[in-house]
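Excluded from the complex is one protein chain; the other protein chains are retained at their positions.
Residue numbering begins at 1 within each chain, and the chains themselves are lettered A, B and C in the order written.
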């Protein structure tokens, strides 16, 4: 931490700040300038409010030095993390596409979905068994029955399974069927859920909350990693802004930013990021062009009759065309699909 | 729902929309204008995506008519709801102040807190036993031991108790000790939690999420009410904007807006809404001036040594002065404290 | 400026940063800690990008110390500025209400407006002669003819006149008739306009842009003051957020924040801040309760037939009732109206 004293701060004021820092376990280095005295403080407790110091007499500003996350920061693993699940590597040279319907609706629907995503070259099938719906009156998902169908559809096609856990109590059930446990945007700061996921050894895909900063996303990753689970994939899926034409605004720049700040792989979800089918493919292309390690895309064999989020699901032929374009773009960033 | 067709939409396009609406259970009224054909649709299923229609051929725009919440809307109870807990009424003529420390830290701290808030005229003491902290390394709360201390401190002073539930599994425990179950901003859309709270008969204080619209807040209220629990208090506590000087931006205008749209009482939390002690009192005054039914304020007998959120906790003497000012302001809006 | 070097930064890296700082005219103080070397730099050029340093090898973070505004900061005039125009003082004990229609439409309308605002106790009549309309097809204002009518209506009632300048070329004309030159939110960073206003001796009312931070508002104030015009009044009028129910979100907390950071008076404009008549009065009350030095309110003798912004103009009787309530609230903060 660096504390800058006001011009004219008195010695007793400066001493009071030094005492407070020492009390919190910091080593303090004082640098007395012509205009400002600056106190550098290292080694103290992680968690405290900077404002504690900003409200002290004679203090002009306080700045935190250490980033509040350690395990999730790039310096922890400069070479980057590759999450390996059987023969699929996320964070390596190949861009990994995870695709499927919003919800598992019935056996036929999920079978057709898995067949089509496998045929187009995706490696993971996704589908929700429990749906967090903002209305109490909406379709809430098939539960375990849906997970069974999803697993079988995946296995027939040699795909991995990704599915969402809404709550820490659902982990044991979903982990029986899924290779990747998805954490939705609304749960990015559900700390009880994060803590339990830290104890698992199943990889986790953590979505950025719609109003979460990149730093908060990385701090939530830290929460999981501090429990011992390092197999973590981050996901950009749009943030809330004043623009209302798209459901959310996809923060494509978060992709290169996260690659710099953290060693964790990051994928993009253009389906939730835009909420509109006709914007999904352009944004999928943009995400790969910006350096994403993978994509999470909704595709449905018959989007017009989907029980949830049909308007953001791709038609099968759109999905194929998207994969074709992505293969060209991946080459521009020295990757393949 | 109202659907506006594009200029030049063909009869088959119009028929396709009408068929789709009928399929969803709507009664359709067609109005053929010179430029646009407009379809009015009533009585269908609650939950569907407007975009389903916006993506159909020949459709220009679709607008939802019915607000998606019913039980929470003002028309359900035009006279307004008063939540009565023993001799305290929230939503009635008196502005109800709920105050106390961020966390219960030890018996002495919570006793002194309860004494001081009671002496100043507050009716409810608040304090967290489980703390949702964004860092895994921070103080996490005393748990049940804290709840016991909080209840005893309240009873000695004839106060009610408000305390947070972080998770549906904590409800049975917290409900044993608290009169009001608080739902934090991060949990506003934790639908499993909301569903369980709907089955309780303990009043709930629901905080607006930092990126939640007013409509989403009311929809979360609907979730709880649809389970049968109508004793609900809403709380404005700041939204996330581009301004960084304050931790959040308190949306004071949400207070009169909610009063118009809903019958539920609404209180304001200027402590979390601003994150800075010196802004708490002005914003508390603003909230009451704007028509808030109550306040949720952090006060601590010794804020400098608080284990959490000390920099937003009022000093005891500030709290007393705030109460004095609020009594004058309440009179301007025909209320008392 | 404070520059924090990365752990393990080499001596040549540290030297390169010191050289660069010296080149920019800074005195540098080095503090070598166990983990980080910290460089404190004072006295250099005002304007440069912090990022210049953040992109240098071995640098972890750079923080600016001095606030980029000086003349506008509270420390420049700790006692606060009072803008005196004839017998009206803005920034003193009395809360000053400025009111009138959005646009001057005709003589009868502006006369009736001035009469009613004077009768209710306002001190300034406002009205636009040039209207910045976001559609090219909308009413654009009466121009000089409107200014003449406005001045006469004000003089008949002993009121001051506030009117907007859209452009630096309009200053000479508007300054002939107005006592206060209003700068609209869209022009807060029109630097040519600000520069010309700095050369004037007519007081300026500067509105915060809808996406401007408080710091940017103060920097725009600095622009004007650096030209020599210190008679400046700031105005909070709502910022753009994700909430769509209100046109903008009034940032009431900006009022106490500006009072702390700057010596300049600040007023609030609840008419533009909310865009809805039924929210104007609650937000006017909130602004005064939060410490505003004045209000800018739209009122119209016949809002239903206003040529612009009619839906946010108060009815005459609402304006009177608002003034009555504000008198009570002002007393709570030791002020009068």
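Here is the rule we use: a contact is a pair of C-beta atoms (placed from the backbone, for glycine too) under 8 Å apart; a residue touches a chain by one contact, two chains touch by 3 or more.
A quick note: this is a predicted structure, and the numbers were derived from the prediction, not measured.
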Residue among A:77, A:94, A:112 or A:285 touching the omitted chain: A:285
Residue of B:113, B:163, B:241 or B:262 touching the missing chain in the full complex: B:241
Subunit C residues touching the omitted chain (full complex): 46-47, 49, 51-52, 54-55, 68, 132-139, 166-169, 186-187, 189-192, 195, 209-211, 216, 219-220, 222-223, 226-227, 240, 275-278, 304, 309-312
Interface with the undisplayed chain - residues on subunit A: 211, 213-215, 239, 241-246, 249-257, 260, 273-274, 278-279, 282-283, 285-291, 325-326, 328-329, 331-333
Contact set of subunit B toward the excluded chain (per top definition): 2, 4, 27, 29-36, 38, 40, 42-43, 60-61, 63, 65, 240-242, 244
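FYI, only the chains that are shown with their structure count from here on.
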Copies subunit A and subunit C - rotation angle from C-alpha fit, nearest 5 degrees: 180
Shared interface numbering between subunit C and subunit B [over half = same, under half = different]: same
Centre distance in Å when subunit A and subunit B are each reduced to the mean of their C-alpha atoms: 27
Separation of subunit B from subunit C, taking each centre as the mean of its C-alpha atoms, in whole Å: 31
Per-residue multi-chain contacts in subunit C, two or more chains: 241-242, 244
